[in-house]
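In this view, the complex is presented without one of its protein chains, the others remaining in place.
Going in written order, the chains are labelled A and B, and every chain counts its residues from 1.
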Amino acid sequence: MAAGALRRPVARRLNFVDAFLWAFRLAVIVVVVWGTVGTLRLGRYTGEQWVDFVVFGLAQGGIYALIALGYTMVYGILRMINFAHGEVFMSGAYTAYFVAAPLAASGFLDRHPILSLLLLVAVAAAVSTGVAVLVERVAYRPLRRAPRLVPLITAIGASFFLQYAFRGLYGSGFKAYPEFQLFKGEWQILGIGVLRTQAVVLASAAVLMFALYQFVMRTKVGKAMRAVSEDKDAAALMGIDVDRIIVLTFAIGGAAAGAAGILYALVFKQVHFFMGFVPGIKAFTSAVLGGIGNIPGAMLGGLFLGVVESVGPALFLDGLGIVAPYQLKDVIAFTMLVMVLIFRPQGILGERLAAKRA
Amino acid sequence: MRKARATWAVLVAVLVAVTSWAVTYAAPVRMGPVTDDWGVVRVARGQPIVIAYWLVVAGPDASLGVDSRRGIEIAIDDKKTVAGHPVRLIGEDTGCNAEGGTTAATKLAANRQIVAAIGSSCSSEAVPGAPILCKQGIVTVSPSNTAPRLTDPKRGPEYACYLRTAHNDLVQGRAAAQFVYHVLGVRRAATIHDGSPYAEGLANVFADVFKRLGGTITSQEAVSPTDTDMRPVLTRIAAGRPQLIYYPIFIAAGGHITRQAKEVAGLENVKLMSADGTFSPDFWKAAGEAARGVYNSSPDLSVEALGPKYQQFLDKHQKKYGEKPLSAFHAHAYDAAMMIFAAIEKVAKKDAQGNTYIGRKALRDALFATRNFPGITGNLTCNPYGDCADPKIAVYQTISADPAKWNPGVDPKKVWSMKR
Partner (left out) sequence: MWRVGLVFGAVAWFVSLVGLVEALHGRWVVDGVLSAGQVLLLAVLLASGWTAARRFSASLVGRLWAGLLAGATVGFCVGLLVWLRSLVDLRTMFVNASPALFQLLSGGQPARVAWAAAVAVGAGVGLVGGAGACTPARVVRPILVGAAAALSLALFQELVLLVLQPEPLAPVRDWLFVAGGGPTAQGIAATFAFSAALAALRQASWGRAGRVALPPKAQRVLWSFVGVLLLAALPIAGGPFVAQVLVIVGLYTLMGLGLNLEVGLAGLLDLGFVAFFAIGAYTVGLLTSVGDHGIAHWSFWAAVPVAVLVSLIAGVILGIPVLGIRGDYLAIATLGFGEIVRLLVLSDALRPWFGGSQGVLAIPKPVLAGFEFSGPQHLYYLTVVASAVVAYVAWRLQDSRLGRAWMAIREDEDVAEALGINLVSVKLLAYGLGAAFAGVGGAIFAVMVGSVFPHSFQLLISIQVLALIIVGGMGSIPGVIVGSAVLIGLPELLREFGEFRFLVYGAVLVAMMLLRPEGLLPAAAQRRELHAAEEEPAGLARTPVGAATEGGA
């Protein structure tokens, strides 16, 4: 643990590095301030539009957070990037389409929307769980003692395989999810009009985060998970079935991803074989932003990322006279990420990890 | 140490020697009854004439290339024999990117039996790929490249073998701007592209023409094709208070924009207009009811514009593939194939044994000399830079947004067609 504390003086030794880092921070701050002042002086956006930017950002962030929760769970236990998590997310939502379409065609969905939704979530969660457990069994379990880059490669391989397997099975076109009349339109929350779908996503993300957090902190299985995360061998010596705990972690992460997939489909109405890749990377970014392995951190990171992507281009770039600022939203997001990591290498809520484990 | 160095010197010398031998080769110019500067293809009696496609038939953009390939296949069925030989179609996937185009073109260029090629699908493939084919004297006709620069008078001699039956973006962008300004009476418009060369080019042509007509472009935005949440960028557009948004992009992102535009404050009454990239029943699936009222500029694929030939083509397509065309360039591909067949028959010469000889440069010249060739998409006449299209651009408006009712001309309803 002392190793982490040793790190600071290292960076201090070479002055030009420090100088560069300060210059970098200063440059980012100057650009941000300059852009913000410029934007506000332009007066292009009304107050309501700023509120809209934030609300849209929070809603998108809610989706990132939902996926990031599963990501961070697995990471917390295994200390391994589950690159295939985005595909686990895709598999559930994509398969559930084949339940949703007949439900909508028969009119059942309009008559019993809540029941249908629960059914869809159940199907998606079941499929995602199955895929997640299968991936764990085939691609990760045999490699638990291998160098850490090896499971990263199998994860990437599993990610490709799943994407193109589902493409081969269900086709390369996208499927359009049916509309839930229940979630059409807006709700007025604190005087702000919020799209119903977005409110549902945010609420679900909060509930899921709370449930997962309680599960990990309060239950016996959660305790076992934390033990495995700390030290697998010691946990095994304490009588914990490490394999079972890891499978369980994957299953819970998978179920969460399946539920997230249905919510995604509610908001964006399209599913296809590639839908998991970009959200997967964004969720990973969110998890790292919040402090990887930390459940509330994943939520916070997701929301933060969503808001930065939504507000950032308009706030920082408009004032600099940059055309088509939304093309650069990922540039802003990743620059923010690096900034956060320079100031807090362990993420916003993360605890400082020992050098051996980071 | 010294010995090792000597060994290396010898190795390098060998390498250099072999290299210099490898790079000396010459192309034959005379064969049978034909003499040609670019080489001659000999097709033995009874053997097929080989035509190759290089189109995007795999990956996320596959429907574009598969649609074109089907057009070629129907042309082969219709034509049956060319100069007394059957036709064999081979092909390569191009992946809709520059390196895919390069590799596919290289593979085709290595096959000396190929008489002519059809492709590419995406303009970024043709930019590096066409010169590779040209170097081997293989003429290529693209059914769906629309980038202006490929047939620009300044395009350079390395594109001397490149033609296309697709309309130039300049035509579609101009038509769309004229429709928006004159017919809809819109004076303020915004554009969105997705970072693809096609969409960026079309959006820019639209904006330029619209401004020249006297309109105002309130903002020119860009998204990424994998984006799903378009509300922030739409909010930015709303700040400029446009009357219309022109987004000539593809189905997935186009669907998101169409759905979400209605949810953004300030855009409730804005008109939406897209282009041929979303002119498909899949777009209605993606956008749902929000697609109602959306305009699309597209090649005029209605039977009344193209005549009974197109109806016959559609019937054959239905019979052969069990579904309607996937994209907008099947007819262009059919015409490209037919144009090539006609040119082959013009230049092919037979020897006493019944073998056929086709001069490559002669074939290229014959294609560029195409005048008033009766195709499905119109009467094709090639200009000296390879533009052969008879551009008919129309604007359609979605009525029902029900994919089962997809019937171009009726629903989406043809609301305007370009005067020529």
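As a working rule, a residue touches a chain if its C-beta (ideal position, glycine included) is under 8 Å from a C-beta of that chain, and two chains touch if they have at least 3 such contacts.
Being a predicted model, the structure only gives us computed values, none of them experimental.
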Option from A:Q49, A:S159 or A:S310 whose C-beta touches the chain left out: A:S159
Hidden-chain contact residue, picked from the options A:F89, A:Y170, A:F183 or A:F250: A:Y170
Chain not shown: contacting residue from A:T39, A:S116 or A:T285: A:T285
Residue in contact with the excluded chain [from A:L143, A:L182 or A:I348]: A:L143
Residue among A:F56, A:Y75 or A:F174 touching the omitted chain: A:Y75
Those residues of chain B which, in the complete complex, touch the missing chain: 7, 11, 14-15, 18-19, 22-23, 47-48, 57-59, 62, 88, 92-93, 95, 97-99, 102-104, 106-107, 109-113, 124, 127-128, 131-132, 135, 147, 149, 156, 193, 195-197, 200-201, 220, 222
Where the unshown chain meets chain A, residue by residue: 3, 6-7, 10-11, 13-14, 17, 20-21, 24, 75, 78-79, 81, 98, 138-139, 141-154, 156-165, 167-171, 231-233, 236, 243, 281, 284-285, 288, 292, 322-325, 327-328, 330-331, 333-335, 337-338, 341-342, 345-347, 353-358
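One rule holds for everything that comes next: only the chains that are shown with their structure count from here on.
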In the complex with chain B, residue positions of chain A that touch it: 44-46, 48-49, 52-53, 56-57, 59-60, 172-176, 179, 193, 195, 268-270, 272, 274, 277-278, 309-311, 313-314, 318, 323-327, 329-330
Contact footprint of chain A on chain B as seen in their complex: 59-60, 62-63, 195, 220-224, 226, 228-229, 231-233, 235-236, 238-240, 251-252, 255-256, 259, 263-266, 282, 285-286, 288-289
